[in-house]
Structures are given as structure tokens and as C-alpha cells.
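Data block below; observations after.
Only one protein chain is missing; all other protein chains are in place.
A, B and C are the chain letters, set down in written order, and residue numbers restart from 1 in every chain.
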Amino acid sequence: MKVTVKYFSWIRVKLNKSQDLFEIEEKLNFKDLKLFLIKKDNFFSEIFSDDSIKFFINFKEIENETIDIVDGDELGILPPVTGG
Amino acid sequence: MKVTVKYFSWIRVKLNKSQDLFEIEEKLNFKDLKLFLIKKDNFFSEIFSDDSIKFFINFKEIENETIDIVDGDELGILPPVTGG
Amino acid sequence: MIKITNKDFSLDDLYSNIKSHKNGAVSIFLGTVREDLFNEKESIEAIFLECYEDLAIKQLDKIRTEAIHKWNLNNCIIVHRVGKIPLGDKIVFIMTSSPHREESIRSNEFIIDQLKTKAAFWKFSQYGDDSKIVEAKEKDLEKNLKWKDVIKN
Partner (left out) sequence: MIKITNKDFSLDDLYSNIKSHKNGAVSIFLGTVREDLFNEKESIEAIFLECYEDLAIKQLDKIRTEAIHKWNLNNCIIVHRVGKIPLGDKIVFIMTSSPHREESIRSNEFIIDQLKTKAAFWKFSQYGDDSKIVEAKEKDLEKNLKWKDVIKN
């Protein structure tokens, strides 16, 4: 299955890209996805331990980390917002 | 001396005019002017006993009724305002 | 800037007068002609706004100056229409600008609350050739009282 990960603000700047498209073989939930991403790039361990960052699956904030990830899902990784 | 009296809102409508110019011989203060006006038209006794009406001499609200009236003064008689 | 006018006005034109690199926030309040001004079933056709202009200018200037000092505003514009005003049209315009939003918002509300009870304007509603005086509202006087401490400080 394909999972899009979108980066914003300082994360986008640091990674120097606004998104990644990952091809994933096994069925997984958000907890597993985190481990998958950390294995890809250790920078993600910094992201996932930062309390100020919020995670959205298909434009809904993740409340339960056991939520299943399915083909076509979009994960948004959001530092604190500063609009307005 | 000449004193202009300006009428607004329901008072203007009731009197069917927006102002009067009075020629006054004697020296007087605001208290005297009230008596002068009541003598001219008894309608003024209604005006001067209505707590909701405010009186301005030369665009300043009257705080002390003993204020002297001088030539060219303008008295504004204002029902409660309803702008905005 | 304070203006009393018998013509409608452009928001963009007024805004261009206060646009500044020093502003982070601009608040605008518009009072407009509501068809059920009396909360009655019968809809009005227009309103007529009467004004004691020389006094009103002084009163608006006092309110504006108080607001600018109290909230340290960058700028403030008050425009009030007079004469016949059609349904839906603008009656009053208040614009306040400041570096941060707290000041523009608070001061804007202060000005409209003050203006409602302390500036020499009177509304009449019009039905055809008939006109009717709009009564002053107790509620506006109460809203005014809440600013008592603010302007004392």
C-alpha cells in the first residue's frame, strides 16, 4: 500500500522536501508506522518525541495510536501553527 | 443679546422647527433662561422637567445651572441619542 | 479622522488611510440598517439620521482620543452617516489599528458602546411618508457602564 507523509514548517525546511510517498508491504497501525519511519530516517525519532508536534491522518488529528493505516492514507506532520 | 436655541429629535418634530433665535434684554444665567423660555412657551416646562433631556451651551453639557449666558450663545436641547 | 457624511462610503478607501507597516491588527465595526429595527413584523423602508453636527464632531473626537490613548492605537477612523439611509446600508463605521489584536478589538468595542449613548445622533424609521422616532435603549446605557473602570484608569 501507498502512504503519503506531508511535512510542514521547520520540518519541511529541515528535510528540504514537502512530502514523501512510502510503499509499505505489511498491514500496520499508526504505532507501527512511526517505527517504520524512524527506521527509514532517525530524524523521525526527534519528531515523534516532540510534544508540540501534531499528527493528522486524512485531515483528522490522531487520537488513538492503534488506528489502522490503509492504502492511500495521508499523514500530516504539523509543528505549532502560526497563522492569522 | 442674541441666544440661539436648537431643537432635536422629537422636540424638533413637536415644535416643527429646528431652532429659534431669541433677543434678550437682561443679563441672565441658565436658570433665568429656563424661566424666560417657559414664559415664551409653556411647552418648555415639560422639556425642563424631563430627566432624559440634556442641555448643552456652546457644545458643552451644562453642569451648573448658574452658568452665565452671553451674547451669541447656543443652547442645544437633546433627547436621548440613538445613533450608531 | 472623523467624518459625518450623507453619502455611502468605501471600506477599501477608508482602509487605505490607515494601512501601515506598524499595524498587526485592524478592527472594523459597521452598524447597518436592519429591516426590523423595532422588532416588529412591519419592515421599515429606510431610516433618517439627524445630527447636531458641531457637537457630534466634538463628542466623537473625545471618544476617539480616549481610545487612542487608553489602547495606544496606531490610528482610528470614525465615520457616521446622516440623512436618509436605505435598508441594509451602512450607518456607522469604526476602524482601529494597533500592533497587536487585543488593543484594536477592545478599543473598537469601546468606541461603538460610547458612541451609542454619547454622540448627538438620532434615528427615525421611515414608512413611506411617515417617520417614527427610534427610542434609546436601556441596554446601550448598560453596555456603556462596563467601560467606567477602563476610562478611569
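Details
In this section, a contact is a pair of C-beta atoms (placed from the backbone, for glycine too) under 8 Å apart; a residue touches a chain by one contact, two chains touch by 3 or more.
Not measured: the values here are computed from a predicted model.
The hidden chain, counted over the whole complex, makes contact with A, C. The omitted chain makes contact with chain A at the following residues, 6, 8-10, 12-13, 52, 56, 59, 76, 78-84. One chain of the complex is left out; on chain C, the residues touching it are 10-12, 15, 19-37, 43, 87-88, 99, 101, 104-105, 108-109, 112.
Here is the rule we use: only the chains that are shown with their structure count from here on.
Chain B and chain C have Cα centroids separated by 27 Å. Listed for chain C are no residues, as none touches two or more other chains.
Multi-chain contact residues of chain B (touching two or more other chains) are absent.
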